[in-house]
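Some notes on the structure that comes next.
One protein chain omitted, others in place.
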Amino acid sequence: MNLHEYQARELLKAAGIPMAEGGVAATPEEAARLAEHIGQTVVVKAQVHAGGRGKAGGVKLAKNPAEARDQASRILGMTIKGLVVQKVLVVPAADIVSECYLGLIMDRESQRPLLMVSPAGGVDIEEVAAKTPEKIHRLAVDPRYGLLPHQALGLALTLYRNFDQVRAAAKIMGQLYQAFMENGGSLAEINPLATTPDGRVVALDAKFVVDDNELDRRADLAALRDESAEAPSEVAARRASLTFIKLDGNVGCVVNGAGLAMATMDLVKYYGGEPANFLDIGGSSNPEKVVNALRIITSDPAVKVILFNIFGGITRTDDVANGIVTATRQFKVDLPIVIRLTGTNEREAVTILQGVGMQALNDMDDAVKRAVALAKEAK
Amino acid sequence: MNLHEYQARELLKAAGIPMAEGGVAATPEEAARLAEHIGQTVVVKAQVHAGGRGKAGGVKLAKNPAEARDQASRILGMTIKGLVVQKVLVVPAADIVSECYLGLIMDRESQRPLLMVSPAGGVDIEEVAAKTPEKIHRLAVDPRYGLLPHQALGLALTLYRNFDQVRAAAKIMGQLYQAFMENGGSLAEINPLATTPDGRVVALDAKFVVDDNELDRRADLAALRDESAEAPSEVAARRASLTFIKLDGNVGCVVNGAGLAMATMDLVKYYGGEPANFLDIGGSSNPEKVVNALRIITSDPAVKVILFNIFGGITRTDDVANGIVTATRQFKVDLPIVIRLTGTNEREAVTILQGVGMQALNDMDDAVKRAVALAKEAK
Amino acid sequence: MSVFVDATTRLVVQGITGRDGSFHTKQMVAYGTNVVAGVTPGKGGQTFEGSVPVFHTVAEAVRATGANSAVIYVPPTLAAGAIAEAADAGLRLIVCITEGIPVLDMTKVMPLVRDRGARLIGPNCPGLITPGVGKVGIIPGSICAPGRVGLVSRSGTLTYEVVNHLTKAGVGQSTCVGIGGDPVIGTNFIDVLAAFQSDPDTDAIVMMGEIGGTDEQKAADYIAKNVTKPVVGFIAGQTAPPGRRMGHAGAIVSGSSGTAAEKIAAFKAAGISVMERPMDVVRLIKERLGK
Partner (left out) sequence: MSVFVDATTRLVVQGITGRDGSFHTKQMVAYGTNVVAGVTPGKGGQTFEGSVPVFHTVAEAVRATGANSAVIYVPPTLAAGAIAEAADAGLRLIVCITEGIPVLDMTKVMPLVRDRGARLIGPNCPGLITPGVGKVGIIPGSICAPGRVGLVSRSGTLTYEVVNHLTKAGVGQSTCVGIGGDPVIGTNFIDVLAAFQSDPDTDAIVMMGEIGGTDEQKAADYIAKNVTKPVVGFIAGQTAPPGRRMGHAGAIVSGSSGTAAEKIAAFKAAGISVMERPMDVVRLIKERLGK
């Protein structure tokens, strides 16, 4: 779960990290008040989970409170990549002497939190990583010992020459690591970690991603979820414990398992069709999930055919069959449904479907070919 | 640093451990109010750092608020082993079905926090340990992984048969471990961990010792120090960063290093004298420490002679010599002083002492024999 | 011989009384796996299905039954603790089926697993099966057949799809291993490839990968250098949209976008025959085995 910039700022601030001042506003008046309090040129930034906010006009400079009010009123309510801006962050347009990068990510290879720092921070950090990788210093932190003081100091020495700044940066690294571990981080970034003209080291921008798997046990983190900043279909899918990503095709897919779901989409494409979505109903299925999946898929007007591809293992195919039957009773499904079922409790599933006059195929390629053909007919 | 029982209770309560109700009172009226709130027979317990409180009359039953007021007024102000009782703890005289023991101690051998539990808790736990050691279950916790859930569960299974109680005890062990680690514990004990008639598992009594070395970095823990419950000479010694223990003899000893200090006391005894104290001025000495040491020792009217035994290593003997000279200028020292100095900066030290007409010996046995002889003459 | 599971396996099921644990225990027992014990704290002393004794703890189960392997079906927030318990009890093989374990939990428990010398497979995986010998996990036994092709996969149901094709075409399997798709897993492609390479009962290997990360590229590199047996591979996700980027750090750490195209190119460069469709596995395996 991505946190908004303002949420990430608050979380890192709570960990003791010195942040550039600023705040979040939901109205133009609040934005003006924040600008007045900051007392210098500010940046007004849209708080939506979408890249390219700047290009879309969601990030603007304002020289005084009146301008901040104007910019905020323009940005609030704006739609960026389908998401309506509900809040803006107002921060000083900082006077920066140097920009460093601090990032922590859960690293697959070392199986540890990987701390990456670079003296060449700012927007071009990925280019730095690609072209001058020696400017990025990495440390996989052993969670048994935590980030040790000398490790942070060693990394901070690659960032600054002034030793007060070295100490400040080392301290911030320790705080960032703590915040990451205590809040179930998948990613934590400070970019840039800026040096001000008076020599202070402050975090100018913050990014924090929480591991979705933490949310069940961490109500405090789950409460940070801002559903207004997400696509409604994805919100509905998540509430139904489904993994759903909307695509541009017309073959709606309902599959169990992410790998098989991707392979199904690939096969739709292979046979000349276009998948309308990625949808994984997950492992331990129940009929209710299938009902929700159908509801989400049928709400997409582009979908011309629905393709089930279920290989029962921990998923029981009879649960899926029951879900299909229940759904068609609860709401009208006008689209053709192609069902491929095999594996656990397959016989029971086929019986259930036959009971309502539906058929099930056994072979994945047959089912995909048929769905693609039906989608073409429907055009 | 020993915490008072009521402080230990609050600390464990903050860690989430279910504690039997109760509270601390500084006046008889407060004790009566607590007894009223508890609403059953209570125990009123003196809060002083001394063993044998019960025998000294510092622990009393009270059947109602009026009795609690009477008992509290008797106990408050009472002197137990030289310490005046300033506070009493008022707790319910619990109705107990079973008593278990939970203890955590920093263990020298495993170099880890050692968790010890026993189903045979209560006052006789040491006897249990001596006579039926199989009734005590031990686990040295690896601090890299913490107390793992299955470890706590395994220990809790040795305490209870009812699984709700097993789970409750396992949870309490986890909380006790957390409290120990987060508060710099040297020792944490719950004895008894009691089962109430309605089946709840609650801590009835709590003991917590903080590692003195934590206090410099933990103002919150240092603030728990209750100097009114300590001997004034020990308070003065600690404030001067000296380790001091008063004894019953008449040869006041000022030594650098605990081992040499003990060996000096042993040698005083060997040559027929009686040491008046253990006093270690520590490693990195400075003259001020020596002044304070002399002030503390001379305040004991039993002392007839002062024996310095300083072997300079990290301690510089000239610092000690300067301290002696400074002290004799600041206040009148009527007692004979025998000084043994050798090691680091010995020549400078001897010069300093000779400058004020004092002599220094080079041999420990000579110095001790002379001090013992002077103490005998003074009688 | 077979890989990870064999006739000496004595299995304890952690979470045996739960919905998934009980269902799959029956399946494993029916398949012939030697399930010697179950563990559910609070249900010690019960007997599962009249034959498998249930204990409060893994340590008790090991003492009473000599269990040497574990399979875990406990809820996500308790699963890392279950892994630690199994490792502490000295089990040599631990298969964790549970999906949705917080990654930090895995990060913390992995060093303990290594300290204890245990092999963890998963989490978030279907487990493994040595057809005709035994299965640990949830791979349906009915779709497998004994044979000489080893299979390793990051996914669950896609594995079944491919195994199903093989079995229907008369191509049996030595062992099928689902390693799981989580960021932190106990056993990776290379571990299993090495086991297959040295297993005298395996003649060829099927490797099923996915988009994301660089594990497949590393495995391809390993194969090029160390694996002499023929390998057939698949990458799922050619049509998947690019994953949500994980900040700058995600790009910096992988130095790769982990696309299917990159991975397929790495496979081809390593001499791996690449399937376009799951069903292609049969044709390619037969080609590579010269049948």
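Note that the chains take the letters A, B and C in the order they are written out, and that residue 1 is the start of every chain.
Keep in mind that, in the parts below, a contact is a pair of C-beta atoms (placed from the backbone, for glycine too) under 8 Å apart; a residue touches a chain by one contact, two chains touch by 3 or more.
Since the model is a prediction, treat every value here as computed from it, not as a measurement.
S.K.: Where does the absent chain touch, in terms of which shown chains it meets?
M.R.: So, spelled out: the chain left out of view touches A, B.
S.K.: From the listed residues B:162, B:213, B:299 or B:330, report the one that touches the chain absent from this view.
M.R.: Checking the options B:162, B:213, B:299 or B:330, the one contacting the hidden chain is B:213.
S.K.: Which listed residue, B:33, B:74 or B:112, touches the chain dropped from view?
M.R.: Counting the whole complex, the residue in contact with the absent chain is B:112.
S.K.: Write down which of B:23, B:154, B:287 or B:312 is the residue touching the left-out chain.
M.R.: B:312
S.K.: Pick out which of B:12, B:136, B:166 or B:193 touches the chain that's been left out of the picture.
M.R.: The missing chain is touched by B:136.
S.K.: In the full complex, which of B:104, B:291, B:305 or B:337 touches the chain missing from this view?
M.R.: Counting the whole complex, the residue in contact with the absent chain is B:104.
S.K.: Counting contacts across the full complex, list the positions on chain B that touch the omitted chain.
M.R.: Touching the missing chain: residues 2, 51, 101, 103-109, 111-114, 116, 125-126, 129-130, 133, 136, 142-144, 181, 184-187, 189, 191, 207, 209, 211, 213-214, 216-217, 245, 247, 255-260, 262-263, 265-270, 275, 278, 282-284, 311-315, 342-344, 364-365.
S.K.: For chain A, enumerate the residues touching the unshown chain of the complex.
M.R.: With respect to the unshown chain, the touching residues of chain A are 144-145, 148-151, 153-154, 157, 163, 166-167.
In this text, only the chains that are shown with their structure count from here on.
S.K.: Starting at chain B, how many touch steps does it take at minimum to reach chain C?
M.R.: Between chain B and chain C, the shortest chain-hopping route counts 1.
S.K.: Measuring between Cα centroids, what's the chain most distant from chain A?
M.R.: B
S.K.: Could you state the distance in Å from the CA-based centre of chain B to that of chain C?
M.R.: Comparing mean C-alpha positions, chain C is 55 Å from chain B.
S.K.: For chain A and chain C, what's the span in angstrom between their mean Cα positions?
M.R.: The mean C-alpha positions of chain A and chain C differ by 27 Å.
S.K.: In whole angstrom, what separates the CA-based centres of chain A and chain B?
M.R.: Chain centroid spacing, chain A to chain B, equals 54 Å.
S.K.: Where in chain C do residues touch two or more other chains at once?
M.R.: Residues 108, 111 of chain C touch two or more partner chains.
S.K.: Which residue numbers or ranges of chain A touch two or more of the other chains?
M.R.: In chain A, the residues touching two or more other chains are 144.
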